[in-house]
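The complex is shown incomplete by one protein chain, all other protein chains being positioned as in the whole.
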Amino acid sequence: MSGKNIVFLVLLLFIPVSLAAHYLEWGDLIVFVTAGLAILPLAAWMGAATEEIAVVVGPTLGGLLNATFGNATELIIALVALNAGLVNVVKASITGSIIGNLLLVMGLSMLLGGLRHKEQTFQPIVARVNASAMNLAVIAILLPTAMNYTAKGIGEATLQYLSVAVAVVLILVYVLTLIFSMKTHAYLYDVGVAEIETEENPHPKPNIFLWSGVLLVCTLLVAVESELLVDALEVATSQLGLTALFTGVILVPIVGNAAEHATAVTVAMKDKMDLSVSVAVGSSMQIALFVAPVLVIAGWILGQPMDLDFQPFELVAVVVSVLIANSISSDGKSNWLEGTLLLAAYAVLGFAFYFHPDVGGLG
Amino acid sequence: MSGKNIVFLVLLLFIPVSLAAHYLEWGDLIVFVTAGLAILPLAAWMGAATEEIAVVVGPTLGGLLNATFGNATELIIALVALNAGLVNVVKASITGSIIGNLLLVMGLSMLLGGLRHKEQTFQPIVARVNASAMNLAVIAILLPTAMNYTAKGIGEATLQYLSVAVAVVLILVYVLTLIFSMKTHAYLYDVGVAEIETEENPHPKPNIFLWSGVLLVCTLLVAVESELLVDALEVATSQLGLTALFTGVILVPIVGNAAEHATAVTVAMKDKMDLSVSVAVGSSMQIALFVAPVLVIAGWILGQPMDLDFQPFELVAVVVSVLIANSISSDGKSNWLEGTLLLAAYAVLGFAFYFHPDVGGLG
Partner (left out) sequence: MSGKNIVFLVLLLFIPVSLAAHYLEWGDLIVFVTAGLAILPLAAWMGAATEEIAVVVGPTLGGLLNATFGNATELIIALVALNAGLVNVVKASITGSIIGNLLLVMGLSMLLGGLRHKEQTFQPIVARVNASAMNLAVIAILLPTAMNYTAKGIGEATLQYLSVAVAVVLILVYVLTLIFSMKTHAYLYDVGVAEIETEENPHPKPNIFLWSGVLLVCTLLVAVESELLVDALEVATSQLGLTALFTGVILVPIVGNAAEHATAVTVAMKDKMDLSVSVAVGSSMQIALFVAPVLVIAGWILGQPMDLDFQPFELVAVVVSVLIANSISSDGKSNWLEGTLLLAAYAVLGFAFYFHPDVGGLG
């Protein structure tokens, strides 16, 4: 059993601990921390189960499954938070996930990979298509913010209409991206898929019933722990002296993206930068093209109207992250300094969000 | 006779129809639509005539002719609108032309070209020089807006001085760009010119008098139809429930750029992406480096003072368009998904302008 799996088994203990902390009322801060820790191994096994099932059902259905469940943890946390009315935290967690994937995940991958390997290279082809789609998606989800910031006197209803229109366009683009990568131009992605398979599945044929069960149980447990996390969030973060914005942009995405994080860093240290960059950029793309639009539409259905009107400084932070990530990844090479630069950018943005005045509160 | 020419001949019928609609007072909406349709074939023939004459007069004078008449339709419509005092519509049509060329024209070219050809490539050399010049020009024409938006309390006179100073610099740069492409570094552009010639002129030697006559007549007719279009614009667009901003940014450029549009898409489908991208990027560049500065100076002469102070959201839209177009075209390859991404960006911006509050009105 690998060291990673032992850590995960130990972290599983936080499931009963967090439940105990909740029902025995040990305090919101303890619930918040233990529920957050409990989600980490669940997210990792959801990812593993998705991969295993994807191998059995074949590339097309498997790709679809990966694309839908790839950010399942973030989506579940966000849906629970949205249902609880924490609209501002949900919005902040969208921008935070994009920033975290591009700067923190890619930065740590390049730094730790670069400490072992002098110079690492990655095929820019997949990264490039993903990056263009991500650029578009990021820009699209930020347009309502830009419009509301530059033109005064836009009604809430107008922002909501515009947000839904943008969400529909993005989901269409997402579907087209899947068709592109799985049908018309699947050959471009062959390298990546092969690497994932040999990476994660050295055994001949996984048991689909076993893994479907794992996926189901983990999904349910993530939902339960997300409820605990969200319930305790308000009191816990105010005890820590943190704003809703900082919590949403920095804390929530670290929990939600831990699985991608671990994968990207692990494969980077094995010098598979193709896969590592693909995970980080691909995850950002999925959040912007799929998670964010789904949340806008879900918000309408749940009666928690969520538009795409972010804090203006979130817009600045995302644009900055995209520009730096593009600048560093565009040449298909990386080293430890480039990783450090991404992490430094994340640190500086983290400071800025820490000092940012609290606007609007949690909801 | 090709299908395209038959369509153009049919569209020519809208010249008498629009005149009848105007003088018989059939309503502004009908005048607006028919005059818009009548301009399409005229713009196409102006382009064709310019190309034919360019072949006869040789590369230097011909290049100059192309450079001056390349955006003649847009320039004529804008001058007529400026003379009628529709300053805001004219300004909006400048940003709209840039956005339209980069997203709509290039997007449709890459999509329709990409549906026929799996992957299309284009030489990035010409695109690169044009893109740098375009980046500069776009940034320059947006600087007065940025300054007025970030620093409060700038007088109108100051904005006008700054706009004229910027316009003079841009026209100088435009002249230098022509010297570069036609004299000192003409060899870089040889491929493109040869393609245009074999593309558009399969016959031995065009008749310069015939084509000069065609150019003259078409120019006059475009001017007449522009008058009808501009006269009917205010009532027609308010009947359609459209703002001056949306009309200027979306509707007017579609009419004004139809010729480039048709050319770029046609050659993209014949897998001549070099030429297609060159038309789209080159047209954006010409608008920013030549049309916009000429309009600023013309506005002063016509007593319709026009500065370069756009709506802040127009600035956002143009920057976004330039970033996406650069991101997608920088690698010299395209496919249908990249075309779709450009079109999606155009659609999202279109929605945003549709919902944008009406500021300032037509003039």
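A and B are the chain letters, set down in written order, and residue numbers restart from 1 in every chain.
Here, contacts are C-beta pairs under 8 Å (C-beta built on N, C-alpha and C of every residue); 3 or more make two chains touch, one makes a residue touch a chain.
Predicted model, so just to flag it, every value in this text is computed and none were measured.
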Which of B:K4, B:R116 or B:H185 contacts the chain that the document leaves out: B:H185
Residue of B:G153, B:G241 or B:G303 touching the missing chain in the full complex: B:G153
Identified contact with the non-displayed chain, of B:A54, B:M106, B:A133 or B:L337: B:A133
Chain not shown, touching residues in chain B: 124, 128-129, 131-133, 135-136, 139-140, 143-144, 146-147, 150-154, 158, 161-162, 165-166, 169-170, 172-173, 176-177, 180, 184-185, 326
Chain A residues touching the omitted chain (full complex): 118, 149, 311-313, 315-316, 320, 323-324, 327-328, 331, 335-338, 340-341, 344-345, 347-349, 351-352, 355-357, 359
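In this text, only the chains that are shown with their structure count from here on.
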Intercentroid distance (Cα basis), chain B paired with chain A, Å: 40
